[in-house]
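Complex shown without one protein chain; remaining protein chains in place.
What follows is chain A.
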């Protein structure tokens, strides 16, 4: 039972990647083709009852029909259509006609006349509607043909008087999709049609059936989308529709009003029941605001969403949306927001200690209170308090968009956004935090607001906290108390959730660099320095202390007076942090301090970045010194690799570049080492040990080349050539080694053949790059190609060996931007000593949380690997929804991995790591091969390069302690 369960578990949770061979099914179809229409005909004739015929048609509809036979099939169907008495069969035929005319490559103009003819005598409303639908399909396929469109529209207009809503519906849809849009055409055909499409559709705004009314509005919107300028006269009609009884009508009407408000924002409309006039966009804004308190939540969502995009509205109206006059027993009452603001401006702290501090003050004139304003009053207040979270999210989004375009509004909506941080639904909280970040350029947080914002830092959801850190990164704080408060709360957060370390440091970095003047007065307190006494030196490894230092150092960057306040150990710590956390600590100018042996002296910073320079210099050195004695070359390479790796660690922005070149040099080094083996000439069987070294080198080079090709983003074709070239060399090396170790010639034949093909494909892929590769391995090989093809394997091997030795070292050009894909598993931490216990044969879910950087298309490439102690490995494809995208180039994987195993006697560790899957089919190199060559080469032999799949582990493995217990009997 357990075993069976386990099997099921694996079946369900691990997916096996298989290449699918399509294109085969398409060929099969051809066999049945000639009989298609004939068979249908026979079938339909055989049918004794309508039910039978319907069955045949249904079966027929399941199979696709080729382009050539469509017309024939259509004729047969039409023939039966006229004969058929049963409406349901006719309906099916009509729908089949539509389906068939959708066939790609088939031009339906030949069947249009027939389709229109069938309309004439049709009595059934349902069939009529279906036929009109078919016509719509035909029409959309022939949109270029104006006369066809005109004809169809005329047909539709004729049926508009039909008593069935379905038919009217379809007619309107047809008019909306096909009605004339261009002015010129409209005039030209006016003589024959003499119809104004807008008027026709507008007449149906008052149809008795709500479905038809909806269709009419939708058709109008369709016309607008197709580029017709709607008339302003529609506006008043649309306004009436807002009071419709049916939600779908109201929803569509809201859209229509929005469209009109965008078309005629500045025209003036009168306010009913008064003599005043206002701009149309303001009026529409008020009306849509009104719909935010509609009875149907679908309409509310629609209205709230659209509000966001009405940026032309006057600020007076805009600010009303946040206004809700409070009163209590007919006396004016201030909102909590107003009270908070007042307290703040009066310099007082604390609130709500006294009962009745919110007691209402002045009396209100009863006549002046408007309880249900037709204007925009309080629309957002209502929207943000709605019971459906969909509405709240839409309102937050709209708020965001409006605030982005109006700084004064941004300032006003702040209080409301801050309130949303306490919503019960996490999605809403997250959305409002993001919104706040987006508008943070326009606002400065008051202390009491900051207080509320910071309270959310204790949220247990990591997403929320991280979003909040991002928000704090770009917030403006007004006072030094605010900065202090933020720091205190962030440190609290740090102690509560130590995993947030990086994110908090980063947040403090920005906070410091944005508010240098506010941090300055806080420095003595933060560093706990004393004017007279020496204070104990804080622990350098304490994350909280580092956090404080990050804040101070970043503030000090633009505040030259600050370093004077530092104590001695602070400078030492600076030097240490500058080295170990260079991405968080900026270079500081610290004059007159010997202790600070900053690697950056001010004179160099003025021009080019020194580390960049260093990188190029060391590379130059390597490339120039290739004719040294082998020993020297090896040493130089080793040193350079070491330098580059260190540089990568120090300079995060150069890390990708440095690692990339280091890997390349490593390959080169391995190759040289392998070729340096002195015992190449001796008979093979005696030197197995050396061969092992050489073949291991070849294998490693291959692996490294795949890493270079697929793990870095920003690799250009120039680099790809070099990488492939290196791979070719490794393969040559492999061939030589195999030739040495195996007896007999037979296996070599195949290998040589394969290798030569690879050379061939290399040449084909990179023909344009070959001129740049003078003197390289492949250049020489191609010269020798005619000889190679004809010679025996042993000779080939010999030639290869000499070419490999003689070939020069190719210069690797560096692209502008190069980033290495990295992954970091945050959870599980691998520190737990408590084994995860579960019953063997059942599954246990392991939460995996990882950050990914510079991974393109993580949904397709990132996998989770689980290695069991018995060597069993399991690869899990996370769901696409498990990946989140918090910023450009960054991804976050939060997923669950299901583990299962047979019982163990004691707990043991398993390894979890992330893999980057690659497939050379997708690689940039093969993308260049034109499709035709690909299919040609299919005829011959499959390219060896094609379809090589593999995975690169790109995160540190994490150990998880698990213990599958035997099931209790």
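In the analysis below, a contact is a pair of C-beta atoms (placed from the backbone, for glycine too) under 8 Å apart; a residue touches a chain by one contact, two chains touch by 3 or more; residues count from 1.
One rule holds in what follows: contacts and distances are computed from a predicted model.
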{"item": "UniProt protein name of the chain not shown, from \"Integrator complex subunit 11\", \"AP-4 complex subunit epsilon\", \"Vacuolar protein sorting-associated protein 35\" or \"GUF1 factor\"", "value": "\"Integrator complex subunit 11\""}
{"item": "Selected residue (touches chain absent from view) among A:48, A:163, A:631 or A:905", "value": "A:163"}
{"item": "Among A:66, A:385, A:502 or A:703, residue touching the chain not depicted", "value": "A:385"}
{"item": "Selected residue (touches chain absent from view) among A:295, A:531, A:786 or A:871", "value": "A:295"}
{"item": "Of A:424, A:541 or A:831, the one touching the omitted chain in the full complex", "value": "A:424"}
{"item": "Which residue of A:48, A:85, A:275 or A:460 touches the chain not shown here", "value": "A:460"}
{"item": "Residues belonging to chain A that touch the chain removed from view", "value": "161, 163, 206-208, 245, 293, 295, 324-330, 333, 335-337, 351-356, 366, 369, 371-372, 378, 381, 384-389, 416, 419-420, 422-425, 452, 455, 458-461, 496"}
